[in-house]
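Note that this complex is displayed minus one protein chain, with the remaining chains in position.
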Amino acid sequence: MKNNHLSGIAALASKKMFSAMLLLALPFFAIAQTATDVVQPPKEFSLANWDWEFISYCTLAVLLILIVARAFDIGSLTEKITGKKVVNWNSTNRWVAIIFLVASVAGIWYEMIYHGKYVMIGDSYSEHGETIDSMFNWTFGFTFVVFAITEALLFYFMFKYRYRDGQKAHYYFHNNKLELIWTVVPAIVLTFLVLRGFNTWSKITAEKPKDAQEIEVFAYQFGWKARYAGADNKFGQSHFTFISGKNPLGLAVQDHVDSLLVDLKKDTALLNLQIASADDSAKAWKAAFVKFNTGSNATAYPAVFKELKTKMEDAESGAYVRQLKKDLRRKNTTITRISTYRKDDKVFNNAGNDDKITTEIVLVKGKSYTFNFRARDVIHSAWFPDFRGQMNVVPGMATWFSFVPNKTTEEARVEKNNKDFEFYLYCNKICGGAHYNMKIKITVVGSEAEYNTWMASQVPFVAPPAAPAPAEGDSGAKDSSAVVKPNAVTIR
Amino acid sequence: MSTAALHTDHHHDHDHHEHKESFISKYVFSMDHKMISKQFLITGIVMGIVGLVMSLLFRMQLAWPDEKFGIMEMLLGKWAQDGKLDPNFYMGLVTIHGTIMVFYVLTAGLSGTFSNLLIPLQVGARDMASPFLNMLSYWFFFMSSVVLLISVGVETGPASAGWTVYPPLSALEKAMPGSGLGMTLWLVAIILFIVSALLGGINYISTVLNMRTKGMSMNRMPLTIWAFFFTAVLGLLSFPVLLGAGLFLVFDRSFGTSFYLSDIYLEGVGAMENIGGSPVLYQHLFWFLGHPEVYIILMPALGITSEVISTNARKPIFGYTAMVISLMGISFLSFIVWGHHMFITGMNPFLGSVFMILTLIIAVPSAVKVFNYLTTLWKGNLRFTPAMLFSIGLVSFFISGGLTGIYLGNAALDIQLHDSYFVVAHFHLVMGSSAIFGMFAGIYHWFPRMYGRMLNNTLGQFHFWITFITAYLVFFPMHFMGLAGVPRRYYMFTLVKEFDVWMDVNKMMTIAAIVGGAAQLLFLWNFFYSIFRGKKAEQNPWQSNTLEWSAPVKHVHGNWPGAIPEVYRGPYEYSRPDREDDYFPQYVPDESDSVGTGGDGHGSAPKRKSTKKEEVAENVMFAAIKRVFGWS
Partner (left out) sequence: MNTKVASKRPKENYRIEPMRFNLVLMIIASCMLFAAFVSAYIVHMPDAAAKNTWTKFDLPIQFMYSAIVAVISSITIYLANRAAKNDELSANKAFLSATWILGILFCVLQYLGWKNMISMGLMPVNANPEDISASYVYAISLVHLLHVLGGIILLTVTLTKAFRFQVHKKELTLMKVTHTYWHFVGLLWIYLYLFLYFAG
């Protein structure tokens, strides 16, 4: 009786404890139910919906493991009966450890061969990228040696020093010299890596190269746009309040901003009207809801029911008016801001009219580029994996990254033996549902001429007036290859 | 065992008291640290299952992006219509998986469980400094878990801005569905969690500093206690900063302030009013917690490993003092390296270099720890209990994952590797797998202490090897993917041709993950079966030296029925040449009354002198505290 005492209480207790926990959790669930609509259960609960194939695989796997484990357990049972050791876990594990060690070496080896060059860094397509790759190789050299030695020792010790009856461990707990060695040696190696890393890092990020061509890269949910300065080599100013459907980058272009102002003023007028007639709308929605909420309508058309109910409740609680007032205030602020900037000739200097907004980035091999990043809504991160470049794109904060591509797309295709290979700029900071599909193609061409041809095919943001476009010949080529002043300014 | 005999005399007396306790006060609102530790463990395991299932779901999506899984629709309802996972909910799964694993399983589940169980038992205290705060700590954690689980069910989906919830994505309701109510609930859950962590941490520190039994000087404390102590200090100093960051985020979300928001135009809303806020400010505040948090997760696991390896190698831990100093060094450095998470946020490049140097210094104490573990194993007498295997697994993961930290801490390399799968591989090995293996080691080792019964050894062995191999199969190939330029948190890789080569690796990883997940069923079965039907535990099943094994198998209030045993030596006196047994518990008086060959058993200076010195130092410290607060 006394022996079962503990387990009896424990069994009883944990059952009770479980139900008590559930009871305690119930109010929370109830609150959640009333506060929100909890996820709808699947359309109908039918066994046919279940993925039986998958479930049976899982069950099979579990069963298999349990059977093997049981078999070993029977082994230990016979141990008890016969008094002989059937499974000696200490010596079993010793062999499993060695097998694991060998198998993992083989596995890594196989992976290296199977995926070839992909598994190691070392195919950068920019000038500074090579310094990063060499940094990587040095680090890899050191860490791989440490990795191999320590892991091998770990499993070798498992093999060598397993438990034996009557054996006593070596009573050894301290050795100053040894400890000093393995504090100092890693420190020296790390100092070397730190100094090298410090040099590489400062060279890449310290300051914008002066002779680089600037390109603005604009990130939004979910995509990228690039902006080239156009024929005048000057970027137009931009501001987030100028953004509209026709002006996705918010450039300071008179016509677009004026029409945006007109639209905003229309919106505010409408909002004022809605606020004024909020009481009437509330009454109307209530009437509509009461009219709808008869018979089985609520269950038959849950979506309509919910919409009407939300509308009515929002109107009654004042949330509707509050939201309208908030919107109104926001739009008014925007109008004030735009109007202030609109008067400023330095902002509206027409420099942006000939800017070219592109859906692809084209670079010339061997030329230095600075990318100025701007985000519209949330933080994105511009990652050029092939060029070893990455920088966050933060709303309200100017960031940049510079590099010199040193191989063309064609050359990369030959090198990778892949006819369809393209460079991409990926988004690498979680930014929403379609984060996985946020990329822009980068093409590196071999000559200025190819670049100019492409550039000529891009339309300026504001089409030039009636006068024919200037000939995009040699003169244009000279223009764009000339030094571009860094002036992609965002107004503060 | 004389000690065991001693305790049986008192059993009747104490049984009597325990029956008087009402059910609620004993099992629900218990103030007993052993019961609270069990509560933490069970809640942690439940949360762990949720986190694991979530990871399996998104791994399935990554491996077979075009397949339809009935099981997804069964589990997720409208978020997986026709069995296809919704991209927004994918982000939610990733976020909640990260949150659950980092905070709920590896912070509360690991440190909460074992700090609560072991601190009073190993330092020789009746209970925590304040049992009431301890109980509050658990119930705040419980409420927090419930709120987080509820947030998964709300109509607009759970928080889905990544476990770091960077604003503006997390601050703007219209930026993505998960940033609505789900995000609010996430913040509520985290604030409750922080309160719980603070209440717990306060208790741990206070108990370790104040309530050690006679003879338990600081340099005789087991390394577990040192680890829990530093963990608690880290938590105490860093969690309030996350609270501050969270409060600002709440203000921005609900009260229209502009701490983190600036220059935003949102599709469907228009230009926002906010200007002048700084999204990077949030990242600084977040990572000021975030980086110590990594060590809050890891250090208890390292402490447990030290204890388990020493016990099962039947050898003193090598370099006790070095282990303590390296823990101290890691704790200190972890506060000044947060910037290495932000190399590419456009921060000042010089600041980046400073953070890089500090970050790489952390590798030194970590290396010392690894070498010390290896030397402890060297010429040992290794008993491969499941706990020992899991500890060795931890060391293996710690090496593999720790070394890649040297790449990522290097700002120049971080330009390329940041937020790639290389990072995912790094932290899942060094922080995820390591810590979870430390947790398993702790459970296997102290299960007899917690429930008075043994776990099944055979199942444990299978559990270890399957988990170990599959964890490597899942996380090791991620290094290669990252190096080849595969970004993290992508819903599917089929839209980019360059990633096609990794399709079969993805499938392999998912299959390994499912097998590894299934292996946890072995553990769960073993755990819950053994609670009720396991073999009865002996007094000291692992022939361990530490104090907790001197307490009676059946829990009593106040831990020891009689007086608290006194401590005579360090915790790692295994295989002493002058002793017949290969262990020499801390609480057994030295019959021959000699100091012994090993002093305190960890190579510190001769016993008496060091103890004295330390006592002086402590007295000075306490005197200072008393003086500062004007206490007589």
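Chains: A and B, in written order; residue numbering restarts at 1 for each.
To be clear about the criterion, a contact is a pair of C-beta atoms (placed from the backbone, for glycine too) under 8 Å apart; a residue touches a chain by one contact, two chains touch by 3 or more.
On a predicted model such as this, the values are computed, not experimentally measured, just so you know.
Chemist: Which one, B:55, B:274 or B:366, makes contact with the chain that was left out?
Modeler: Missing-chain contact among the listed residues: B:274.
Chemist: Which one touches the absent chain: B:46, B:74 or B:209?
Modeler: Counting the whole complex, the residue in contact with the absent chain is B:209.
Chemist: From the list B:69, B:104, B:288 or B:378, pick the residue that touches the absent chain.
Modeler: B:288
Chemist: In the full complex, which bits of chain B touch the chain not displayed? Write them out.
Modeler: Residues touching the hidden chain, for chain B, are 17-18, 20-22, 25, 31-32, 125-126, 129-131, 133, 198, 201-203, 205-207, 209-211, 236-241, 243-245, 247-248, 251, 255-259, 262, 273-278, 281, 284-285, 288, 557-558, 563-564, 622, 625-626, 629, 631.
Note that in this section only the chains that are shown with their structure count from here on.
Chemist: Taking each chain's centre as its mean C-alpha position, how far apart are chain A and chain B in Å?
Modeler: The answer is 26 Å.
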